[in-house]
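A single protein chain has been omitted from the complex, and every remaining protein chain is retained in its original position.
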Amino acid sequence: MTDTSNEPANVLEVHDLMIEARPHGAPPIPIVKGVSFDVKPGQVVALIGESGSGKTTISLAALGYTKPGLHFSGGEVLLQGEDMELVSDERKRQLRGENVAYLAQSAAATFNPALKIGEQVTESAVLHGAMTQEAATQRAEELYRALELPDPDRIGGRYPHQVSGGQLQRLMAAMALVSRPSLLVLDEPTTALDVTTQIEVLKAFKKVIQEEGSAAIYVTHDLAVVAQIADHIVVLYGGKVMEQGSAEQIVTNPQHSYTKRLMAAVRPSPVAGLGDSMAGDHLRDVPALEVRDVTAGYGKGADGKPLITVLRDVNVTIERGHVVGIIGESGCGKSTLARVMAGLLPASEGEVLLDGHALPPSVKERKREDLQLVQFVFQMADTALNPKQRIGDIIGRPLQFYHNVHGRELREEVRRILDLVELPAVFADRFPAELSGGQKQRVNLARALAARPEVLLCDEVTSALDTIVGANVIELLKNLRDKTGVSFVFISHDLSTVASFADEVVVLYAGRVVEKGPVDQVLSPPFHPYTRLLIASVPELRVGWLEETMQTREALAGIARGVTLTDVGCPFFDRCPVAIEGTCDKLTPPTREDQSGHGHYIECHREVVELGGAGATAPA
Amino acid sequence: MMWNMVLRRIGVGIVLLWVVSVLIFALTQILPGDAAQIRLGQQATPESLAALRKDLGLDKPWYIQYVTWIGNLITGDLGISNAGGATISSLIGNRIGNTVFMTAIVTLIAVPLSVVLGLLAAMYPGRLLDRIITSGTLGLIAVPDFFVAIFLILFLAVQLGLVPAVSYLSGTESFWKSIYVLALPIGTLVIVVSAQMIRMTRAGILNVMSSPYIEMAILKGVPRKRIILRHALFNAIGPIVNVIALNLAYLVSGVVVIETIFAYPGLAKLMVDGVQTRDIPLVQACGMIFCSTYVVLILIADIASIMSNPRLRHPK
Amino acid sequence: MTLKRIDGPRYEELTHHDRDVVMTALKSGANRREVMGWLLATGMTVGAAGSIVGAAGEALAATPKKGGSIRFAWDLHGPSDTLDPILFTSSLDYGRGRLNYNNLCRFNEDLTVGPELATEWEANSNATEWTFKLRKDVEFHDGSKLTADDVVYSMMRHIGQESPSKAKVLVGTVKEWVKDDDYTVRAVLDAPNAELPVILGTFHFKIVKNGTTDFQNPTGTGPYTLNEFKPGVRSVHTRNDNYWNDAHEGPYLEQIEAFGITDAVARVNALISGDIHMCANLDPKAISQVEGAPNAEVFAVPSGRYPTITAMMDKEPGNNPDFRIGIKHLQRRDRVLKVIQKGVGSIGNDQPVGPAYGAGWCKEANDPNTYPYDPDKAKFHLDKSGVGGAEIHVAEVFPGMTDICLLLQRECQKVGFDLQVKKVPNDGYWGAVWMKQPMNVSAWNMRPSAHIMLTLTNRSDAPWNEAQWKNERFDQLLDMAAGELDEAKRYEMMCEAQKLCATESGSLIPTHAAYLDAKAANLKGFPRVPIAAFGGMEWPEFIWLDT
Partner (left out) sequence: MSEQDTIVAEDAGRDVYDELPDAPPKSRLRLSWVGKVSAAVVALWIFLALFGPWIAPYHEAFFIEEDAAGNYFDDPSFMLPDASVSAYLGTDYLGRDVLSRIIWGARTTIGISFAATLLAYFVGITLGIAAAVAGRLTDAVLSRIVDAILAFPNIMLGLIIIAAFGSSIPLLIGLAGLVYAASVFRIARALGQDIMVQDFVEAARARGEGLWWIITREILPNAAMPLATDFGLRLVFVILFISSLSFLGLGVQPPISDWGSMVRENMQGLGNGLSGGALASITPAIAIATLTIAINLIVDDISAHAGGSLAKKMV
């Protein structure tokens, strides 16, 4: 398959590109296996695929760059007619930054911590002699304004650690755009961001790209995001193009079976009724796990209270066999809550009850049986599995430890558990590094299951996974819930995932529970203003969604400021579109229950009716 | 935040000095034989020994000796040499200038040299220049320093007669004449410490070089020189300053071999002589000087790396 | 003429006395052939005699010149360096003492003493009182005149319980020093001591100014005045133009700087590269390097100094006669001399007196066949002794000491005897190891006479009887010899004593060494007194630089 269109007007032409890895003393491994596509002026081309598809490698080729260990092995990359594989070092340096600019996934890592932002933003333009330092600084300030960055006159004088992640991401866009490149390469620029931030950044990118008229390559695995920004989509798998076409066509009418599969894995927008909620079922006398009035944080202050409080007065109940989704942005304390439950972080106030009896706050003091019943599944399977232990040992250890299973019996049991998480038995002899991301996450789950727990604490278990893989893991979790009857605490920043899996949802903001209740109730009015913002921020898989959403007042409110945990008042006060000056910032909001009777609570100064509810009862 | 950290480091440094003083005192107590014995040597008789011991205060219990010593130390009194009867401060005074001079000259030459060569090697990793620098420094690290010294003496002083073989300064020489006289020990030490510093500079830079922001700089078309000097060096300052501090401490205290071979009267050789003559006050004083030098240098390096970290210098 | 033969005789290696004989002959007008004739008559080869006459001729042609400065480097120095004569420890101290001070008497090359600050002396009949007449018009460097008060003060510092003097033992019998008049002093003794003047010629008996307590910058009467003194760093001495000795033109040099270069290799290199002019304690291994250098030469003075391995006879295994005999038979004395001392010295026979003592040396007592190298006999005796093994504690108290032990160890290994060599640090050796461990090592400088040497180290009651050898007959012989005036009879007695020592004592003395130093070839005029390095450190007022 070759792209036959070959107008010289193309900003970038990639013909039959091949890139291979050349490991030390081993035969080369092809990574990109003959990829062709063009980028026209002003066009945004999305490269979409899972990890391992070669999308980042291809995008970097536009800068004539390969990651260490990788080498060009064929084809050509023509940037405005110049072959980036062949140009001299001198010329390559000139082209980079001036004609083609790169935006990386994590701005926090790609900004040099030791240099001021302004210097880094203008560096390329000044170095290449495109403009004077003054002109570049001025241009940068214009871009800061265009990107809606706060304090545009002075932000350049700050160091990277002094601004927030979302701001850094936009600053990186400024860095790429400052010398007016004809091609921008954006490598998953919003993946690491919270949804509310992502929408901001997307909006800013889109606006600036349009204004500047530059072409762009947009690399991502998130089709919903792509739909908002791309004109043309290239679907990649295993270093080959599966399908390419206009964004409209790919989104609405995918041809290739891989593309179809990709589309199928995209989580629908979070609306009520997605999941197979079991609200009301399974209710017994005693909840499996209960968190009462917990306050927790890090460091030890003089009065026994934590130096930095992360959670304040949190109450959560996990009924037997239920899935409780905990949702919130990064830094809201959702992982901390799970750590408090597991005893990894002792709460400074309040208590954790298992089957009705209070657990000691710290894991050190808890009994082995209690530990066994509450299992923690870590977010990153990469770091949660000891790289030096075999899968069999990893899964077998809880069996040995809690249930004293040994020898042949142990091996049998490990096999059974591997089977439960849909992994072949031969994996028992492998090391984590030999597994893919999804497989590792399954092992991570299997280890927790091996303990035969009552409650499984899943901390962002799908966040690091690609769409398809993540969807598969959710399927697996559903199966497990049905098969084993354990309760789940499912922590995620992704409302869609929670919507499709949880029975109940707890919405955390800045360490406080702002809303909780059965999933369908939470996802339908009345909403806490923050929940409303969250729901509105989840991108939908249709072209034009971004523009529509940006009109709504929820999105306008979403401009990310620093999230701070306040001692008094509502933490969402400064972002809230319906905030009451003088009340919300001074008084801790009351807990209101809506009249549905399903146990749907909202913490807000506004009445339930004001929040879209049919009526309200006074707080208990 | 930054000043808190700096103050904390200084506090730790003071605690460390106290631990060091205990360690030094304990170590000097385990030395067998005493100054009286050593001083009288083959001709010792029991009476002369007893007389000399009483004279030197060696008959008092160890804790009295420690308290007396530490008290005097704090008031700046280093005591009297057990061996010759001279004050320790005069013995040290005779030498400290030499040590400081040598350390200063070697540092002035070696530090810029090492940083430049380390940077050059890091700038062209795997290329010929880098290979020459890395293998050269490796070869020099691998050979005992006394071998390097004797080799230089034989070649440059004995064979070619370019420079003197002993570092004998009368104290009246001009600055340049002093440098000439000290050329060989300076050369040897520059070789010995530079080899290490070059390698550490290179390693420090290359360590930083795997950061995403370096890749970003490459992708921005930033030239090699600027990547190294502006992007990498700033972030590698901590480890580089640390290795410089360690080498300075070595120059003050660890150059016994060089001082012996070149007959250069510095502090390290004084300490060795002190141990050999069981001149406990001298050993203790030298020990405290060496350890304090180390503590202070490391402290400076720590503070420098705290200062070079914008996260600490400009808190949010 | 009694010309002593030394291995490979060269003019420089003749004793000072013999050189003087040759020199005087040449000076008095004897021609080369005549002198050659005398030399050949002593059994010397033509080549050797020729070289001696040639060198003597050259030496004659050069007369001492004034001027120039030198540096002399010792092997040991440190913060314990001192200018207080009673505390002198190292040869560097001795050297500095010779520069700065004078003694009452001074050694001649034949180890007799001659006048220095004392012009004449006499003892009472039983040698319990000695009277010294002092030289007049001697000035200290600070301009004050030397009087009896200075001498009494200096001498009294060695006396009494509290005295830290390191030479106290030597004058233990002196009760007090008395000033008779300004230029006469008298030593009052508890017991007779016929050799007091000889003792007063040694290193610690320097005359300091009355009342001196601070020895950081002391004044003295010596040929050089002190400019600067930093212990363990250096000292600088400049010529005393007001020096009292009118017998010669010296001191000749403008300035002498003294310091230490501990490392032997570095010291030699410094000499060869011209940075120093006197290199003390030359490593025998470096002889060939020095000989190969045009500007430097070896300065060797044959002496009675010796290294010794001692098997203490009051402890296992030294108390076993078969062990002693066995181990003596394993000594490769020739190898020690050849390999370790590079031939500079002479073969020893396990007794302290060597050929350098001249008339005091008993040739028969040095018969190499007493205990020749004989592994079979050694094995026989060692087996017979029943001693399973032994351990020598060795410190490098003498250059090559450890190597001597290693050679012995190797020979023991050959006959299947397990001899361990345990090397211990030099520091602390004398207090902790010497005369304590059953087998240890030591080294002795040459003493003024064979009698003193033997008394010091082998008399039953001697505090330094390191082998703890106790032999009545030996003690008796020493006593008899001390009172015997007949040379021949005295020789007989000393000879018997030496033979006894060689056959029965527990000391192994493989060789007698020379004082081996090196100096710049153009630095001349060294006397050759064999009691310490560099000709007994008697050089300061004699040496001169030939330009």
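First chain written, first letter: the chains are A, B and C, and each begins at residue 1.
Everything below uses one rule, namely that contacts are C-beta pairs under 8 Å (C-beta built on N, C-alpha and C of every residue); 3 or more make two chains touch, one makes a residue touch a chain.
Because the structure is a prediction, the values reported are computed rather than measured.
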Just list which of the chains on display the missing one touches. A, B, C
Touching the absent chain in the whole complex: find that residue among B:I133, B:V243 or B:V272. B:V272
Which listed residue, B:I10, B:L138 or B:L162, touches the chain dropped from view? B:L138
Residue among C:V233, C:V268 or C:I347 touching the omitted chain: C:V268
Identify the residue among C:H237, C:R305 or C:K342 that touches the chain left out of the display. C:K342
Check the options A:P113, A:G238 or A:P577 and report the residue that touches the missing chain. A:G238
Residue-wise, where is subunit C in contact with the chain that is not depicted? 264-265, 268-269, 272, 283, 285-286, 288-289, 292, 335, 338-340, 342, 396, 402-403, 406-407, 409-410, 413, 421-428
Those residues of subunit B that touch the unshown chain are 12, 15-16, 19-20, 23-24, 27-28, 30-32, 122-123, 125-126, 134, 138-139, 141-147, 150-151, 154, 158, 205-207, 209-210, 214-215, 218, 223-224, 227, 249-250, 253-254, 256-257, 260, 268, 271-272, 275-276, 283, 286-287, 290-291, 294-295, 298
Under the stated touch rule, tell me which residues of subunit A contact the chain that is not displayed. 1, 3, 5, 21, 23-26, 29, 31, 38, 40, 43, 50-53, 65-66, 68-69, 89-90, 92-93, 231-232, 237-238, 240-250, 255-258, 260-261, 342-344, 363, 366, 368, 371, 375-376, 378-380, 383-389, 397-398, 401-402, 433-434, 436-439, 447, 451, 468-469, 472, 543
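As a convention for this text, only the chains that are shown with their structure count from here on.
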Would you mind pulling out the distance in Å between where the CA atoms of subunit A average out and where those of subunit B do? 51
Centre distance in Å when subunit A and subunit C are each reduced to the mean of their C-alpha atoms: 90
Can you list the residues of subunit A that touch 2 or more other chains? none
Can you list the subunit B residues touching subunit A in their complex? 211-213, 215-223, 226, 230-231, 234-235, 308-311, 314, 316
If you look only at subunit B, which of its residues touch subunit C in the complex? 32-33, 37-45, 47-48, 51-52, 55, 81, 83-86, 91, 94-95, 150, 153-154, 157-158, 161, 164-166, 168, 170, 260-263, 265, 269-270, 273-279, 282
Which residues of subunit A touch subunit B once you look at their complex with the stated criterion? 60, 63, 65, 92-98, 101-102, 104, 106, 109-115, 123-124, 127-128, 158-159, 161-162, 175
